[in-house]
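With one protein chain removed, the remaining protein chains of the complex are shown where they sit.
A and B label the chains in the order they appear, each numbered from 1.
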Amino acid sequence: MEPGAWSPLLMPKKGKSLERYLRMSQMPTLWCPGCGHGNIARGMLQAFDELHLNLDQTVVIGGIGCSGRTPFYSNTNAMHTTHGRALAFGTGIKMANPDLTVVATMGDGDTAAIGGNHFIHSCRRNIDITAIVFNNSIYGMTGGQFAPTTPQDKKSSTTVYGNIDEPFDIAELAMAAGASFVARTTTFDFQDTTELIKKGIQHHGFSVVEIITQCPTYYGKINKLGNAVDMLEYEKDMTFPEEDEPIDWKELSGQMPLGIFREEQRSEYTDRYRELRESQKSKTDVT
Amino acid sequence: MLPKDPYHVRLSGRGGQGILLAGILVAEAGMKEGYNVVQTQSYGPEARLGASRCEVILSNNEIAFPEVELPDFLLCLSRDAYVKHGRELADDGLRIVEQQVTREEKVNDALVIPMIEAARETGQEIVANVVALGVFIELTGAISEKYLRSAMEERVKPNYLDMNLKALQKGREIAKKDEVKGG
Partner (left out) sequence: MRLIQGNEACALGALEAGCRFYAGYPITPASEIMEWMARKLPALDGTFVQMEDEIASLAAVIGASWAGKKAMTATSGPGFSLMQEHVGYAAMTETPCVIVDSQRGGPSTGLPTLPSQGDVMQARWGTHGDHAVIVLTASSVLDTYVMTVKAFNLSETYRVPVVLLLDATISHMRENVELPELEIVERITEAEGGEDIFGNRAFFPFGVGPRKVVTGLAHDEKGKPETSRGQVGERLLKKALDRLYVDRDHIVSYKNYQAGDAKWLILSYGITSRPARAAVDKMREEGEKVGLIDLQTLWPFPDELVQSYSEKVEGILMPELNLGQLIMPAKAAIEGRAPVYPFNRADGKLFTPAEIIEAMREIMYNGKLDQTAILEQRRNGK
C-alpha cells in the first residue's frame, strides 16, 4: 500500500462534508489507504464541528509519527512538534494563553516511549489539554518497529522472533499518573470516537482519549491480520465494553476494556496558577 | 577609609555560621560607603558542610579581577576554616581567629578573639558572624558603623535585628580591649 492516497474517511462520499475543518492545501494526507488514523482525524474534526469550536482559537499539536501529522490536516492552528514532546509544547501554549483550546494528537510511541515523561507529568498537573492517543501497537512512520504497546509475542521489524517486552496499557498508565478524564475506544466504534473526543475536549482538565487503531501496512501485515477491514474485526475481538462492575486490570489476559474509565472534576492547572497570580498581585514587590 | 585600595576581605567559617550573610553585609555597606564592591563565595556542598568562604573586594576604582588571592583581612570562625583558609594572607594583612580554634590548633600570627563567647553573651551563638563584623570595622576602619547598620536593617530579619545590632557593638568592644591585640 502506497502512502499518499486520499483518506476516504476524511472526505466521505456520503455524510456531512467536513471540508471547512480540513486544511485543503495539505491534502492528500500521507496516510496509507485503510489506515485508521484517518478515522480518528475525522472523528476529531466532527467533534470540533459538533462543539462549534472557534478554529482561530484552537491549536492542534502533534508529535512525530503518522499520527503526529494530524495537525497539518486540521484547519485550526497547527503545531507539528518533535517526537514525544507535543504535550510539553502544549503545556507552554496553554499556560501562556489558557483561552486557547489545545488538542494533542500522538502516537503510542510518542505517548508511552519517548514522551512517557511528558505524558505522566501532564496527567499529574491536570492541565486542560485533550490528548488523543492513536494506538496502533507499532511505530508506523519508521517502518514497523515494536512500540511499548505491542503485545507480547507479536511481531514487528525489530521483534521478528516475537516480542518479549511487557506492554503498557495507556489508559491504565494515564489513570495511575492522575489524568482526570480517561477513555478508550477503537476505530471500529466510530461513533464512540467522536463522542469521546467531544467529552475529552469538554472536560476541564487533562483528558486522555485512547483509540485503538489499525496499521495494515506494518502491524497487520507482519502479524498476518489481513486487510483494514479484517483488522477492524480483530479490534472488536480484542476488546470488550466496560460493564458496570469495576475492571480488574490485573485479570485482563490480553483483552482490552473500552469505555470511560474516569471522569472526575479536579482543580485544573491553569486555574490554580491564575488563583496564585491573583493572590500575589497586591503582595509581591515587583522591582 | 580603606587601609589599602583595593582592599581584599576573606571571611571563612563553618556552614551555618552566617559567613555568606556577613560578606553580603560588608559588600552592601561598602557600596553605601561609596566604594565599588565585588562579593563572591564558595558554593555547593562545600558551603553546606565543611568550611564556608565568602570574599569581598572594596575599592574606589573599578574592580577588574573579582577573586581574592591574598586577603588583607582574613577571618576564621571555625577550625575547619582555619585549616583550609587560614594560611593565605597578604604581607601586612590582618588575621582574626576565633578563640575556640586554639583548643585544637596551634595558631600563629593572628589576633585570637572569643567571638563565639561574645555572641553567646549577646544572645545566641549564631550572631558570632556579626560580632566578627564589629571586630572588622573596629580594627580596619574600612567601613563605618552607620552603613553597616543600615545594611543590616535591610538584610536581617526584623525579629533578629536587635540582637544583631547588639552583637555588632559587642564586637567593637572586644576588639578594643588591649589584651586581644597580639594574642
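The rule is simple: a residue touches a chain if its C-beta (ideal position, glycine included) is under 8 Å from a C-beta of that chain, and two chains touch if they have at least 3 such contacts.
These figures come from a predicted structure and were not determined experimentally.
Enquirer: So one chain is hidden, and I want to know which residue out of A:Pro28, A:Gly92 or A:Gly143 touches that hidden chain in the complete assembly.
Expert: Going through A:Pro28, A:Gly92 or A:Gly143 one by one, A:Gly92 is the residue touching the chain not shown.
Enquirer: Among A:Leu22, A:Met44 or A:Ala78, which residue is in touch with the absent chain?
Expert: Once the missing chain is taken into account, the touching residue is A:Ala78.
Enquirer: What residues on subunit B make contact with the chain left out of this view?
Expert: 24, 27-28, 31, 35-46, 63-67, 69
Enquirer: Could you please point out the subunit A residues that touch the chain left off the display?
Expert: These residues of subunit A touch the chain that is not shown: 23, 25-26, 55-57, 59, 71-72, 75-82, 85, 88-97, 99-100, 117-118, 121, 273, 276-277, 280-281, 283-284, 286.
FYI, only the chains that are shown with their structure count from here on.
Enquirer: Would you mind pulling out the distance in Å between where the CA atoms of subunit A average out and where those of subunit B do?
Expert: From the centre of subunit A to the centre of subunit B is 61 Å.
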